[in-house]
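Below you'll find the structure I mean.
Every protein chain of the complex appears in place save one, which is left out.
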Amino acid sequence: MANKLTKIKWKHYINYIAVAIVTIVFGSLAFAGALPSSALYLLEKIAISIILAVSLSMVVGFLGELSLGHAGFMCVGAYLGGKASALLEPMLRGVPAGKEIALVISLVIGGVVAALFGIIIGLPALRLKGDYLAIVTLAFGEIVRSVFMNTSTESFGGALGLSTPRYNKNFLFIIAFVLVLVCLAVTQNLIRSKHGRAITAIRDNEIAARATGINVTKYKLAVFTISSLFAGVAGVLYSYSNYNVQSAKFSYNYSIEILVMVVLGGMGSINGSIIAATLITYLDNTLQTVLTGDLAVLQDLLYALILIVIVIYNNAPALKNFRERFNLQALLKRKFDPNHQKDDEAKWDRVPTKIEMNEVLSVDVQPQMSTLDPDKKEGV
Amino acid sequence: MEFIETLLNGLSIGSTYAIIALGYTMVYGIAKMLNFAHGDVIMVGGYMIFLTMANIGNPVLGLLIAVLFCVVLGVSIEKVAYKPLRGASPLAVLITAIGVSYLLQSTAQIIFGSAPKMVVVADLGNLTIGSLTVPYYMLITLGCSVVIMVALSLFVKYTKTGRAMIAVSEDKGAAQLMGINVNAIITITFAIGSGLAAFAGFFMLMKSPSLSNTLGAMPGIKAFTAAVIGGIGSIPGAMVGGILMGIVEAISLTIPAIAPYTDAIEFLVLIVILLVRPSGILGKVRREKV
Partner (left out) sequence: MADIILKTENLGISFGGLKAVSEVNLEIKKKQLYGLVGPNGAGKTTIFNILTGVYKPTTGKVFLDGEDITGKTQMVINHKGIARTFQNIRLFNNMTVIRNVLVGLHDQPEFKCSMLASMLRLPKHFKVEKAMRARAKEILRVVGLEEERNFLSCNLPYGKQRKLEIARALATNPKLLLLDEPAAGMNPHETDELMTIVRRIRDEFDMTVLLIEHDMKFVSGLCDEVTVLNFGTVLAQGTAEQALNDPEVIRAYIGG
C-alpha cells in the first residue's frame, strides 16, 4: 500500500519537480551571473507560455469548449497590471521592498480583472457551443485589443504602447516560475478532484452531466474564470518582461498560437501542454535569432508546415493503423492496453467542438425547433 | 445625401463581406468545417491580379486568372490538407486550416516580399447625380455581388449539383446512399468558395490598392463573423450578415467619436446577436443548409 502510494505521488508531482529543478538550476546560474539576459528573457517567455497553455488547456482540453480569445484576457492583464504598477511604483518608492509590493499588487489586479472578463465571456459560453463560442471569444479578444489600441497616450499609451517599470531580471524570473508552479498546482489539483471529474463529464456528455445533477453553469463559469485569471497573470508578467505593452501583440494570431500549444501537447494533458509550450517558445526564439531579415518569414513557413503535418499525422483516420503500430507509448510499454488509459486523457476525436442536433435529440417526436424557446435548443 | 452615400458605401463593403462569407458558409454547410484559410485565398487572388496587371494590364483578365488560380488552389488545399482529416475531430481540421492560413501568408511573403504592393486596378472616377457623389467601383462591386448572389441562389435551388449540395449538407451519409458523390460535391463547394474569394480580392483592390500578405486576414475574420451573424450554413444568412456588417462598418466610420473602434463595434454586434439568437439571424438548428 505504501509502495503504491509513493508510486502515485511521483507520477502526480513529476511536473512540479521538473519546473522546480529548472527554476533552481537556472536561478542559481542567474544569480551567479552565468546567464546572459537573453537567456533569462527566453526563460521568462517560456514561463509565460506555460501559464497560458496550461490555463487554456483547462477550457479546451478539460471543459471541451473552444476558445480563441485567450490573448484577450492576457491583454487585459498586461495593460491593467502594467498600469497599476506604473502608478504604484512611484507611490511606494520610499517603502522598503516597495517595488516588489507593487509587483505583487499589480499581479493581483491584472489577474482579478482578467478573471472578471472571464466571467463575462463565460456567460455566452452557457448558451453557445463549439464554433459559435469560438467566434465569440475571438471577437472578444479583438474588441479588447481594439479598445486598448485607441486609448489616449496618458491612460494606456494607445498606439505607442504602455511602458512598465523595470525589474531585476533575476527576481522577475523567480517570480515567473513561482507563478508557473502556482498555476500548475491550482489547475492540477482542481482537475484531479471531484470538481475535475464534473468538468470532464461536461466535456464528454453535457446532457448526461446535467441529468446527473452536475451544475453545468457553475463549472463552466468557474473554468472560464480560473483560466482567464491565469491568462491575466501571464499578461502582467509579459508586461514586465517586455518593459512595454503593445496591443498589436494580442491579436487572434496569438490566441491561436496558444491553442496550438495546447493541441500539439495533446488535449487534456497538462504535461503535454507544458512540453509543447516550452518547445514552441524555444523554437520560436531560436529561429528568430537564426533567421533574420528576409529569412524571418521562413520561420512562419516552417511552423505552418510542421503544424499541418503533425495534425494530419495524429488525426487522419486513414493513418490509424500506422499510428497504432508505431505508437510511442506502445513501444515503451510493449503492450498497449486501451483499457488502461489515463483517466483525464481525452481522446482527440472525442472532444466535441460541435454538437449535432440529431445526436442531441432523442425524443420520439422531433420538435420544431424554431417555435421553441431558444433556451431549449440545446436540450436532450 | 451624405446618408445615402454612407449607405451605398456600406452596401458595397457589405457585399464584399457577403461574397467572402458565402465561401465560409458553404464550406461549413457541406464539409462541416471552419475553413480558416479562406481569407488568405483572397490574398492569393489579389496577388494574381497584381501579376496580371503588372504584365498584361487588363483588369478583367486579371480577375479571370485570379478566379481560375484560386479555384485550383482551393481544391488542392482541400485535397491535400482537409480530405485526409475527414471524419477526424473538427478541432483537428480547424488547426490544420490555421496551418494552411499561415502557410499561404508566409509563402506569399517569401515570393512577393513584405512591402505592400500598389495595384491600381482601374481609375474609374465618380458618378455624380446632383449632390450625390458615388465612386464607380462601389457600383461595380454592388452590381457584381448582386449578380453573383442571385446566380448562386438559383444554382443551389435549381440545378442538380446545387440540390445535391443541399442534400450533402443535410445528411452526408444519406446523400451518399442516394448515389451522390460526396467527395465531388465537397470539391465543387471549395471551388465555388475559392472562386468567390478571388472576386472579393478584386473588389477589395478596387477600393484600396494596397496589397500585402495579410490582405485577407481581417476581412476574412469579419466575413466569417458575418456568416455567423447570419447563421452559418445558410446562404441567405451569409448575405444578410455580410450586408449588415458592411452597413455597421460604414456608419461607424462616419462618426468620428467611434470611428477608431469600428472593428470592436462590429464584433460587439456579433456577440449581441448571438446572445439574442444563438444560431444567428437566419440560422435554424435544422434548416436548409448549404
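The first chain written gets the first letter, and so on, giving A and B; residue counts start at 1 in each chain.
One rule holds in what follows: contacts are C-beta pairs under 8 Å (C-beta built on N, C-alpha and C of every residue); 3 or more make two chains touch, one makes a residue touch a chain.
Predicted, not measured: the structure shown is a model, and the values here were computed from it.
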Shown chains in contact with the undisplayed one are A
In the whole complex, of A:119, A:159, A:211 or A:290, the residue touching the missing chain would be A:211
Any idea which of A:190, A:279, A:296 or A:310 touches the chain not displayed? A:190
Could you list which residues of chain A touch the chain missing from the display? 185-186, 189-190, 193-198, 200-201, 203-205, 207-216, 222, 268, 338-341, 343, 345-347, 350, 362-368, 371-372, 376, 379-380
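Just so we're on the same page, only the chains that are shown with their structure count from here on.
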Centre-to-centre distance between chain B and chain A (centres being mean Cα positions), rounded to whole Å: 31
List of chain B residues in touch with chain A within their complex: 28, 32, 34, 81, 84-92, 94-96, 98-103, 105-107, 109-110, 113-114, 221, 224-225, 228, 232, 260-261, 263-264, 267-268, 270-271, 274-275, 277-279, 284-286
Under the definition above, what is the set of chain A residues touching chain B in their complex? 60, 66, 124, 127-128, 130-132, 134-136, 138-140, 142-143, 146-147, 149-150, 252, 256, 259-260, 263, 267, 294, 297-298, 300-301, 303-305, 307-308, 311-312, 314-319, 348-354, 357, 366, 369-370, 374, 377
